[in-house]
Structure formats: structure tokens, C-alpha cells
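Of the protein chains in this complex, all but one are displayed in their positions.
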């Protein structure tokens, strides 16, 4: 349904249409509640390793997900629960991965934010920042190679990861190959504890696009309508053959780097600035002001969402954990070349 | 002498003074004749491995060398014979390294363009492109750490190497740390056989500076006076605390990538364009036009240079080659931790 | 007062900063924040201008360290996780490791790698990659297994004139405790007999030392006396101490947490087999992690890495031959 709206309007103007906005908002809410659930499970010791939330970044992330087609390519990062869900990930797969269920897409082999389904265009991040962008390039290159047109690939990155060599090589590669890459930079003011002043020296990250010869777009990451419009626009331009598009969203991470982090280092001035606004609240107020929905409906949604998530968690807790004895301990697919290392 | 001129004129205006230009020209000529000698020795089978020339890039390279003080830092690349000599390298050390003399700075352990004297601020390149820039940052960082002011560090890079992650990380690092780095990009239109159109998509490499928040300067790399002025100016700005400076020189490689390469792939249009001009000829004509010198003097210089180089080669050919039995086969300086691997 | 392994790392860095004005620390979030594992907690305040946050640029971080070392400083570089050092790999093995041999100018840098598996760490926050560094000439690779060694070896590493890859095991960070910091210690390059025994020698390092000790306790209940050699340094390797132990026990089991192809256990066995063949009265054995990425789920993770039980089982088999 969203897709039809999108397709009908490559320029993306109608991205701020009621239905699209409501759909995006619902994914934001879903992601927020899901994130909160993961945080709770973590505090209860039910999740091993880290938990990373997208609090404050849902508007941007959801906008990516709803702007993409199912046939597109998406490489989200650690704060993209909203975008993942909007792109088609199920709550169940997200929960399964965090809890390490053997039925999840990562089968307990990898976990938390390291999840995806490569063959559905949903690329599972490796931790090394910047490394996924060139992989998106590769999928886009392959589509063109196979004469499949109209694919867009979206890759997410943070302000800190713009300092990686991988970011540079991949964006330059996309520019040289004129690939339909949409690179979304979530400038949330910090890389873990490191402020942007210690990360880069340019005025605005969007300035970087010039040096690659690609188009850039800036957006207020706390404003859903703006994100839907700008991201949708960038996606449309890439799809129309405009080459790589860089979108830089300014916002603030409204949580710790991970749940272990109290983020006490975040400058209060930033928290109290417009950047510190909660995109979910703003979107809610906007929807109510527009009379596109009412508090009752929103309450119903929240109820449905909470139920869906609780059910998913309950189900996953009943699912089998991975069994090391049933596990095929081989990292290669060519079974005849597998070296079985007998334990002494 | 050059230095006094430089010091007296931090703004660098007088860099095009007669004496500076003549000195730079002489280094250009020295480098050209030396390069030709290396090519001849290679054809005669007297040099193992590759030979890489700076033909067509002497004006830019010499300008760097004469613009730096002996207390500065210099990380040249494969086409910087002129800059190396102007920075203080002796013809003897250059010849020793190419011929693998045990008396050379690299003692036959490394060769050809992989030479330098780290403790004199002359950094010996490793082959991995882009890798030396952050090393220059490190030396500059250390000088500041030790409260030594007024040091400038110059790093050379080619158009192709701007695509490396190392280039990006290092330039960004210099910008964040506001280091007095002068990054000189020799845009000679090709990376080995690869034209710039397949290397980057921005209008001009100087545009990249914006994304790092650093200053940039463009120059005609075939014009010695322009190079002296622009490079000298960039060095002066860095020295005066202006932070990293990027200099982009447009020129053409007037030789193969290495002497094994006939460079038949170079576009004749480029050869016949102004970019294809030989900076050495142009400088010579300029000096004569200015009456700053005469053909007799230039002939004398060439004679002196040829003699110096012939003597150096003759001397090095008499010098001992490295002796594997006398060699200390240890890669670490902590002798007590050296593992001697006895041959069976 | 009691200190953890991570406290020891922090104290060693504080001591190094105090003792030597040439020392500085550079890494992601090591400044005001004190580092992802708090290894530099309060150091930025205590030593202004000497504990600096870096951009997320591992390649440039190492490059800067090499330049600073050339200029006579003694950088300590913190990688946030060992797994991310692969991005700075080239500068470590081709820039830092070759400098001295090429130019005769030493390269005294320490690269701290928080490494090794923890529950839920997953494929990219658990790796043991000492092997890829030990394989290259020009590097010293250290793997302290105790709070005391974490402290004294890091201090000695900073004093060394060569590039040191300092592998700190994340599993030991808060798990191990000691009463106080050591006043003296074995020098780098010397292995330690972590437990004496006559029946079998287990050669191991880092976190596996503790799995081996636990296995030894279990086996002693069965009447077996296991000798455990803690290598401490995997490059250089203290072959003499290993040989001496094997000459006493006649049996060798090498245990490592890294992947099975190549690496420390292969190198140890190759040396003993070629130089100490006569000392063995049974085939030397190896126990490593499985040849897959490190799994996320605890069930898989505990099966992937050698545990005390797995070590005991392997030892029993070997003892019965």
C-alpha cells in the first residue's frame, strides 16, 4: 500500500500523505516499544551481550524503511529497529535474534543488531563500521549487471563512522560507478562518548558529498514529515538514475550508546536544544494536530503493539535454544572441503 | 639561504625570487638527470625490481622541497626525486638505495623509492598508498606534544591514492587535530593505467578539502613559479597555524608508471594539451626570458650534475653489496627478545 | 584493597604516564569517558593532554602512533575491541613492524587489544587474533593471564623499544582479582609454571590458563598431577621452559582459544616435535576453538571454546595413552 503511493510519486511529494505518515509513525512506535522491551529483558539478565537502542532516531529510520520497496536493498545499523521493521522484518525475528533462538534468521550464531536476510535484500551488519556500504554497492552493481533496473540501496551510518576508511572507499566507489546508493548519515552528535567536534572538522557532514561528486540532502531528524519527504526524495532521485544520494539528519541519541551506558557525558545544552526533542512525541502531536488520528486510536495501537511484542517474547522463550551437538560446526558451504578437527 | 628567504616571508610572496627559482630549477634538473640515469641502469639490468620516475612532476616536487625547512617533515612518494633532493637527500643515498649498497640508508634491505631517514624528518614510504600521511600526522603531533612549534609536515599523494581509506582517515585526523599538515596531491591524470574518471567523480580533487574542513589550493603543476608560490604559501599558512592545507596540482606523468610500462594508454589529447608540457622546459624558458640565467650557465649546471651523478654511480658500484652472513637477521631492536630460528 | 585485571591495566597505564613524560594514550573514547572498558578511567583528568580521544580511524590511529614513536614518544593505542584492529592491520604489520628493520629506528608503540570471548560477544567482539600478529616479523605479542602480569607486562611493554601487541582478555577483566600490584615480575619472554605436576604438561596462555588450572584440579582428584605452563608471551615463545616441562612429564597438550589452523598450539608442537622429540613418550595433542566464527549464544559459545571440562577430557585421553 505504501509502495503504491511511493511508486505513483517518484518525486516523493506525497510522502507526507496521511497514510504514509501514519504507517511510518506506527513503525516508530513499534520500534520504541520493542527497544524498551529489549532494555527490560537486558536488565532482567535475559539477554547476553549488549543491547543497542534507536531511541530518538525512529523518525529517520522509519522513513528509510517506508521509502524503500521490498525489492530494494537495506543495510541498517545498530539504531534502526524502526527501519528494519518498516522494511519488512518481523518482531519475531528481531526477538529471536536478540534471544538467540535457533529458529531466528541468525540461528543463535550471531545476535542482537547483527541480523538480516541477505537474499531478501536485508543485509546483516558486521560490527566493523563502514563495512556494509560497499556490500550494498555490490548488490546494486550486480542488479545492474543482471540488467535489473529500478533498485535502490540504502545504507545507514553514524557521524562517527564517517571517519572510517571504509566509508570513504565505498562512497567514492558508488560515485564512480554511479550506483543508486542512498547513504543515510544519522548525525546524533556522539560516537559512543565522542562528540562530533573530535570526529570531523567540516561545518556539516553534508559538505562531504561535494568531494565525492554526489548529491546531498540535510534534514531535521526529529521531524517525521521532514524525514519522510527528504529521504523519500533522495530514494526517488537515486531510483530515477541520479546516482548516489547522501542524506544527513541532525538529531540526538536519546539513550546510552548501549544499555550499559548511562550517557552522562551528553551535553545538557544539547538535550535541551531542539535536537533533544523526541521524534516520537513530535510525530504524535503532529498527527493529532492534523486530526489524522486521535488519542484513542493511538492507545489502541500501543495496546496492539505491546501485545504483539509480549506474545513474540513469550513464543521465543518457548523456542529451542541452539544445540551445540546438533550444530554443524563448519564455516564453509563446500562440505567436501570441510576439515573436521577431531578433538584429541 | 633559501630558508632565510622563506623565513623572512611567511606569506611566501618572495618564493618566486630569482635565487629560489634558480635553486628549485637546479633540483629539477638534478632529479631529471638522475631519473634518466636510473632508467639507463635499469635497461642495462643493473637495477633489480622497478624504477619509478618523476618526469613531468619535478616543478611541483622541487617546490615542496625548497619550501620546507630542514627541521620540517617530508613524506615523498614515488615521483619525488626532485623534492627529496631539495629537502636534503644526497644523490649518493639515492643511488645507493636503488643499487642496494650496504652503505645506503636502507642498507640493501629496502630499495628504489622506499628510502628515507626518519630521524631527519625524511620518512621512507611503505608501498601501501595513503599510509604515510597519518605517520606525518604523528610526527607533527609529537612536536606539538613536546612543545616544539613551527614544524610543518608535507605528505605527497597521487590522484589514485585519494581513493584509499588511509588517505581519508589521515586527512580527517589532521583536520580534527588541526595539525600543520600540507598534503600535496599530484593529479597526473592516471593511477598506473587508470584515468581519473574511473578514480573519482568530483569536479576537482580540491573539492575534497571542503568535506574535511581544511583549506585547499589549486595549481598548474607544469609551472614552476606557480608551484613555488602556491606550495610556499600553503606551507607558510600551515606554519602560521592555519591547520591542514591541501594543494592539488594538475599535470601529466611524462613517463610510464614504472620503466617497464610504455604508457601507451595515455590519451594523446592529454599529451598535446597544456598538461602535457614539460615543466623542466617551461622553467628553463622562463629563466632565460627573465634573464635570470643564460644557456651557458645552464649547460655548466648540466655538466656538473652529470658528473656528480656519474661519480656517485661509479662510487656505489665499488661499494660493498650487503653480505647475508654479516647480516643481523632480526626484525626487532630488543635483542634479548630475539628468537633465533635455527635452520634444521 | 583488591584489584581486578582491568584495574591492573589501568594502574599500569597510570604508572607509565607518571614515570615517563613520553607516554600518551590514544584511542576511541579513552579520554573523559575512560574507555569502553574503563581501562583509562580518570587518566585524562590526571594527565591533561596525554589521554586523547581518536576518531573512528584505526588505520590512522596506528599511523599517528608510528610517527610519534619516530619522534621519540611512547604511544599506547587502545583498540576498542581486538576484532577492530583488522582495520588497522596494515599499519601494524607493514608500517610499525617493518620500521626498525628497514631504517634502524625503533618503533616503541603498544597496541592494546581487548580480545577473547565473553558470553554474548558474538563473531565480532570475541576474536583471539594473536596469531596474525605473531606471524609477522617485527612484533612482540603478549597475552597476560593474571592480574599481576597484566600490570607488570604492560609496564614492561611500554618500556620496550619494539611494537607490542598487548592482548588483554576481556573475560578476565572483572573476573580475576588480586590483593595488590606486584613489586617484581618475570621478564617478558619468560613463561611461568602456573602449576607443577609430573604426569602431563599443558602449555597454554591467557584465559585458557584458568580453564587448564580448573581441569588440573579436577584431574588431581583422580590422582593425576598436571603441570601447566603459562606462556605469557606468544612471540617470542619461551621454548626452553616448555621443553624443560615436557622433559619432566613426557606428555604435551597445547590449549588455545584461537582458531585451529596454525597459531600458538601448532607452533609449540612443531617446536617440541622438531627440537624435543625424544622428550615425548606420547603424541603431543592440541585443543583449540572450533574453526568457525565465535558464536553469540552461550550454548554455542561454550562448545566453541575449550572449557575446563574439554581440557580435562583431552588430558585424560592423553594420560591414558
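Letters A, B and C mark the chains in the order given here, with residues in each chain numbered from 1 onward.
One rule holds in what follows: contacts are C-beta pairs under 8 Å (C-beta built on N, C-alpha and C of every residue); 3 or more make two chains touch, one makes a residue touch a chain.
Remember, predicted model here, so these are calculated numbers, not experimental data.
Trainee: Touched by the hidden chain, which of the shown chains?
Mentor: A, B, C
Trainee: Touch as defined at the start, partner being the missing chain; which of A:57, A:137 or A:193 qualifies?
Mentor: A:137
Trainee: Of the residues listed, A:89, A:169, A:187 or A:207, which one is in contact with the missing chain?
Mentor: Touching the chain that is not displayed is residue A:169.
Trainee: Which positions on chain C touch the chain that was left off?
Mentor: 83, 86-87, 89-90, 93-94, 97-98, 101-102, 123-124, 131-132, 134-138, 235, 258-259, 261-267, 269-270, 272-275, 277-278, 280, 282-286, 290-293
Trainee: May I ask you to list the residues on chain B that touch the chain which is not drawn?
Mentor: 47-50, 100, 106, 108-112, 114, 126-129, 160-161, 163-166, 191-194, 198-200, 265, 321-325, 327, 329-331, 339, 341, 343-344
Trainee: If the hidden chain were put back, which residues of chain A would touch it?
Mentor: Per the touch rule, chain A residues meeting the hidden chain are 105-107, 109-110, 114, 116-119, 123-124, 126, 128, 131-143, 145-146, 165-166, 169-170, 172-173, 176, 330-334, 336-339, 344.
Quick note on the criterion: only the chains that are shown with their structure count from here on.
Trainee: What's the farthest chain from chain C if centres are computed as the mean of the Cα atoms?
Mentor: Relative to chain C, the chain with the farthest C-alpha centre is B.
Trainee: Distance between chain A and chain C based on Cα centroids, please, to the nearest Å.
Mentor: For chain A versus chain C, the centre distance works out to 36 Å.
Trainee: For chain A versus chain B, what separation do you get between their C-alpha means, in angstrom?
Mentor: 45
Trainee: Compute the distance, rounded to whole Å, between the mean C-alpha positions of chain B and chain C.
Mentor: Roughly 40 Å separates the two chain centres.
Trainee: Would you give the residues of chain C that are in contact with at least 2 other chains, written as numbers and ranges?
Mentor: Where chain C meets two or more other chains at a single residue, that happens at 55, 57, 59.
Trainee: If I count partner chains per residue in chain B, which residues reach a count of at least 2?
Mentor: Residues 165-166, 169, 172, 176 of chain B each touch two or more of the other chains.
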